[in-house]
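Sharing a structure with you now.
Removed from the display is one protein chain of the complex; every other protein chain stays in position.
Then we have chain A:
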Amino acid sequence: MSSLSNMSAEEISELLDEYGIKHGPVVDSTRNLYEKKLKEAMAKGKKAKPSPDKTFYREEEEEVTYVYRTPAKSEDVRDRTYMRSRPEWTERELEHSASYSGYSRSDYKGRNYDELSHESPKYTKEDFPTYGQDAPKAPKSSRLIPLWVQFLCFLAVAVFLYLVFSSMESNEPLKVIE
């Protein structure tokens, strides 16, 4: 990584975008500030890398949904693991060979499909800590709204509708439906 002071204004601007730092034009009076911000961001350990956010995001999401879906459907799991291994392969190859990526990749490819469905709960739990190191906010940010909140909202809407129904004066509409 070339030193920040040697970079052109456009390069600094691009770097700031990569780290998700809101910024204005890189001019004489602002350059110093942005260089310091970039140094801080880099020291914090590369929260946003050049690779597109979407791929990274999808990885985390797949990781989490895997835990939820395995007991329910086995077909889904196959699709997900298949989809997951391919982008993961290309993405990890491009980026860096962190220990966790090697671990997860080799394990997924090596195992049999049947074994996967049984052992997945254990596996993903082990995987979480290592994943967590590299992307501390990953497990939480995989869903915009956590699953339990969604269930709660659904229940609330259902209860509300039931109350509306039951408090209607005539019972005829209910009978018609049934």
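Quick note on the criterion: contacts are C-beta pairs under 8 Å (C-beta built on N, C-alpha and C of every residue); 3 or more make two chains touch, one makes a residue touch a chain; residues count from 1.
The rule we apply is simple: contacts and distances are computed from a predicted model.
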Options "Barrier-to-autointegration factor-like protein", "Exosome complex exonuclease RRP46 homolog", "Retinoic acid receptor responder 1" or "Sesquipedalian": UniProt name of the undisplayed chain: "Barrier-to-autointegration factor-like protein"
Contact residue for the chain not shown (choose from A:V27, A:A43 or A:L163): A:V27
Residues of chain A in contact with the chain not shown: 22-25, 27, 29-30, 32-33, 36-37
